[in-house]
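Below is one structure, written out as structure tokens; the observations come after it.
Every protein chain of the complex appears in place save one, which is left out.
Think of it as A, B and C in the order they're written, each chain with its own count starting at 1.
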């Protein structure tokens, strides 16, 4: 029996992720030819893409940069009023960066940063993707035809970033944006060293996966795209194998969240995950599942040990280093 | 680009379904031995069960009755305040039935009916299932060990009922409870003859599946339990085959909602669906997908024709008739 | 406990099927774009194709013709001596058609007909497919890279033909070629009205699926291509749906053989099956599973009723009729 508190549902879902890449055409080729996304448009230096199940115009933005890493992570608000409420809270927090014109289908957008410096944005108005010609699906209740190219991932799923102080960042996202914590790892002092946050009943939409061992701010561990079943994560590994894409880890099952994962690197060095979600968290009063450090040292669900790179490599690399 | 309206998130999810059965032990045996649920407790004449992935104490209540059919469908509110808000709205509608003591883990509960007479209830306080002994899972982020018995369904998914006036019932559930319509079928006059409603990002939690052809009130088409992937719906059909359970339709893919389905009857005649969900609706401003009558006459997604019984049989039977 | 008889293993497997088509480019497009085969070469008027898991140079030959239907079905012998033995047996049967030069990778080939007039051939020498460039797989133990285009079927599986007298044809293939019967359907007089034959431990390589209701000789019911798991048969149905390919039946599970099936028509009207095999028959003294007519009238494994066309349409059509 749990006490009632009033959840905030002002953030609807993750809407778009921007990746920085020193080799935009190679990165684009990975997303299009290997993962199966479609290019939607080019604006300025950026290329916009989407997975076949994403309902909005574009869910991935590739932007040229000297180094790989994460650009802006954009969240869609639940309503115009919800947007105003969250912007007010962000401004009150002192981490607001101001209003911007949205691009590639987004209406007006408010930019901000989390305490660790990951640039984020929130918007409400959004263009839905409108298929035409060969993209038009036979069934009208899907955004476009099912992709068959490469791993044919269905939709953008989540972002996993590292930060220097997970408690500070988690508190910010929960109190200011209304994120809820589904699972967390605590060190022996009770400090969070990993936290998974969600705004949808998917069990996470944003993860602060690890306290950055290099003490660098604003780094990316990975972005994830979802497929419908574990078999399609296995199929993605088969696709990666023949495409010459180096697999970092998996397919295997996470202990935390029980998602079924596959990790690899796009050509510019950003880590990509193909995932299928384990479960929905429908309970409105869900209490975070808490793992101790000792519990987490037992490996993934089936005992799978992760390679060192998974614990040490994020983008941009702390030392300009390679992925392995 | 859509105009902003403020969604209501006061109903969190479907929490429990009560089934009426003239042969409670046979019905129990179907749910336990064939579907793989666990019996949790017996109170009064009722037997309470749960699927291994349901987080609450009990998600299914079997109650003896002269005829098969639906008892009370219970929805969990998002907070104690949300419960009060919805009860106020229900009372204002004139369809409230009053407060009751909750049973089998539910706190105080407010009962009501939809306009067609389906008895429903809303509650907030709820006991989580606490596993012990052989039920305790190895991973602490699931409610109990994964079931392996029979079809081993994971969780209660949705309820599909018939009613005499779908517009009237849909309007009630949306305006009074905050349900949203994800898909609908309109006849040539623009009147709804099928509507799928949701409170979670699952694309439906409640369906008014068909205008009751017999003009009877309060009838049940089916209740549904979810498994993780299409392969497990196929496996459920294999389990049904060897268990001597008559399959009414499927496994196949719905056109509406694209869920992958299998229909059969429990021994007392209530229709049961095993399902895997097709997709999440994360858009806060989703506009209902509207199908015309002509479109729906094309059969299910892959052209599968449903048997007559699927269009004519609900519980309690209109004429005391059998399932086929 | 069964008496020992000496099986003959002179036929190794189905090697190639030739299809007649009045619209070869449309038929080719179906096999390449929808099923995912590759075009290997063109010789004379014919186009040769292969599935990614077929080890020989070409497993499918498309040949222009006024009407759809089956050309030559070619079986690979187990050795050069085995070829000579089978040719001697065929010549003794009086149904031999003589030696021919093999095409598209086949060495010398002996042509014959079954009693119903289906043209067949047997050969031993065969070129293995040699991938180069973008076809070269990462793992050397597969013939080429895994296909990802369309349904991406893995290999040619079997041929199902109709004939006027199934006993006569079955006896011929067993006594002359060494085929074994895995399952059969008998009418009330004990006469076969369906028979499934195999030379590999796959439970069938050739089926005399039905006594031709039109009394026509040499007709084709379908050719089948295999995928690795039931999920990929479902995925093939999804691919067909968006490609506008009419599905005749399935996906569902056969009662006979328990294979998981999907039937559709290529543009020229030949019926194609996508299948995943249910089981291996490793027993050397396997006795045919015999179904009565009454048993077969119960539908497929899960009760699925097949459409009329499946029982009445073969190619070439008896009356020039359409597929439905």
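Please note the rule applied: a contact is a pair of C-beta atoms (placed from the backbone, for glycine too) under 8 Å apart; a residue touches a chain by one contact, two chains touch by 3 or more.
Only a predicted model underlies this, so the values are computations on that prediction, with no experimental measurement involved.
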item: Omitted chain's touching partners, listed by label; value: A, B, C
item: Contact partner of the left-out chain, one of C:13, C:119 or C:149; value: C:13
item: Sole residue of C:98, C:213, C:284 or C:299 that reaches the chain not shown, by the stated touch rule; value: C:284
item: Residue touching the undisplayed chain, where the options are B:239, B:252, B:301 or B:314; value: B:239
item: Residues of chain A in contact with the chain not shown; value: 229-231, 234, 237-238, 240-241, 246-247, 250-253, 260, 301-303
item: Residues of chain C in contact with the chain not shown; value: 1-7, 9, 12-13, 53, 55-56, 76-83, 107, 124-128, 139-142, 183, 200-202, 228-231, 255-258, 279-280, 282-285, 289, 291, 301
item: Chain B, residues in touch with the chain not shown (by the definition above); value: 137-139, 145-146, 148-150, 152, 229, 231, 238-239, 241-242, 244
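Convention: only the chains that are shown with their structure count from here on.
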item: Centroid-based (C-alpha) most distant chain relative to chain B; value: C
item: Whole-Å gap separating chain A and chain C, where each centre is the average of the chain's CA atoms; value: 46
item: Intercentroid distance (Cα basis), chain C paired with chain B, Å; value: 44
item: Rounded Å distance between chain A and chain B, as computed from the means of their C-alpha atoms; value: 31
item: Multi-chain contact residues (two or more partners), chain C; value: 229, 231, 238, 241
